[in-house]
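What follows is a short report on a single structure.
On to subunit A.
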Amino acid sequence: MMNIHQPVYLEDKLEEVESSGKLAYRSQTLPTWCPGCGYFSIVEGVSKAMTDLGLNQKDTVCVSGIGCASRFPFFMNTFGFHSLHGRALPVATGIKVANDDLTVIVVGGDGDAFAIGGAHIPHAARRNIDITYILFDNGVYGLTKGQTSPTSIVGFKTTTTPYLNVDQPLNPLMMLLSYGASWVAQAYAGEPHHLTEMIEAAVAHRGFSYLHVLSPCVTFDKTSMTYKNLGMTVRPLPGDHDTSDFAAAMAAAQNTDLPQLGVYFAKERPTLADGLNEIAARAEATV
Partner candidate 1 sequence: MAKTEHYVIIGNGVAGSEAALHLRQRDQDSRITMVTASKLLSINRYVLPKIFSSSADWRDFLLHPPEFYDQQRISVRRNTWVTHVEPEQKRLILRHRESLSYTKLLIASGGGRYIPESLSEFRDLMLKFGSYEEARSVSNALPKGGHIAMLGGDMIGLDLARSLVHDGYKVTVVGDDYLFWPHHVDQEEKQKFVAVLQGMGIDVRSGIGVTSIEEGARNKPARHIALDNKETIDADVVLSFCGLMPSVAFMAGAGVDIERGVLVNPQLQSTDENIWAAGDVCQIWSPEENQYRFFYGWENVKKMGEIAALNMTGGHESISTFQDEKLIATKTGQIDSPFWQYG
Partner candidate 2 sequence: MAKNAKQRTDIQIAICGSAGDGTIAAGDILKQAMAKAGYNVIAFDVYPPEIRGFGKCIARARITSEQVYSLKSESDCLVSLDDSHAIPHVPEVCKYGTVIYEDTPMSEMAEGTHISSHLASAQLPYGVAFREISERVTSSARSRNIVAVGYLAGLYDMPAEIFHQVIGRKFSGKPKELTDSVLSAFDAGFQTGAETFRLHFDRIGASRSKSKQSDLVMMSGNAATVRGCLDAGIDTFFGYPITPATTIMEMLAREMPKRGARLLQTEDEISAIAATLGAGYAGARAATATSGPGLALMSEMMGLGAMAELPAVAFVSQRGGPSTGMPTKTEQSDLNLAVFGVAGDGQRIILAPTNVEGCYKCAGKAFEMAEKYQTPVIVLLDLYLSNRYEAVELPVENPFSENCSKPVKKKPGKTKYSRFKLTSDGISPRAIPGDEDCMHTVTGLEHNEQGRPNDQPEIHQIMSAKRHEKLLTAVKHPGITISKRFGDKGKVDVGILGWGSTFGEILEAMIEARKEGIRCSAMKVVMLSPLPLGPIHAFMDDCGEVLVPELNYEAQFAALVTGATGRPVHRLNRVTGTPMRVREILAEIRRLAGQTEMIAAE
């Protein structure tokens, strides 16, 4: 906390925020998440990233399913689609296929993604649809008041695992890497600066980009993925990490005890649109 004795003057800060333009990406509705929720950093991160990338609000669609994180589109001043539980990716696929020029950002939680919607992710990833999937992982069901989720740790006590969770949690990074996602990274809600950088890079990536965000649930998780625990364990990926090395990415993704933040893997390859264009081209060729 060496910045502690740097003076902070409200007037200067307000001026800075005002002139950055990030407020233009927010809707007028105050987010309804529990105070302290890591999900607040979504709006903050996406707004800042969109500001920095200079994205036009009207050309952007935010899509989500059902869950705490999926409230996100309501708090953004962009096009939004709040769809059904687990079905955000199919909706986003439809939008992207219909209009390739749109920037589509899908936001979801761990339950929405890996439980009911688990079947959809592999397909979105392998098709390399040019969308950004920001997954806020808090390891618990918040909207239904605290049940176990696919990323809950073994030994986690919830209302449906009163004798402690015995199921191994998923490793989403390894899953996504193995599903063939072309850009995979990890960030932490407690480090908003880094999160913003990652969102910027994810949106800038051409193809399916998956950003895994560790985000504490302050209401239903007092023991495992808390700010305190994560704050002590997260660290950056080593400086010499090679983002084109799949094996290195898989190896880094295995370290779940000390989650590493940064870009694990990035590789350009043809997108769904490219494929559709290619099919169109082949079809044309048969005429």
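Selection rule: all candidates are chains of the complex that A comes from, given by their letters.
Please note the rule applied: a contact is a pair of C-beta atoms (placed from the backbone, for glycine too) under 8 Å apart; a residue touches a chain by one contact, two chains touch by 3 or more; residues count from 1.
The structure displayed is predicted, hence computed values, not measured ones.
Engineer: Can you pick out the candidate among 1 or 2 that touches subunit A in this complex?
Structural biologist: Here, the candidate touching subunit A is 2.
Engineer: Hey, which residues of subunit A end up touching candidate 2 in the complex?
Structural biologist: For this pair, the touching residues of subunit A are 32-35, 66, 68, 85-86, 115-116, 118, 141-145, 147-148, 150, 159-163, 219.
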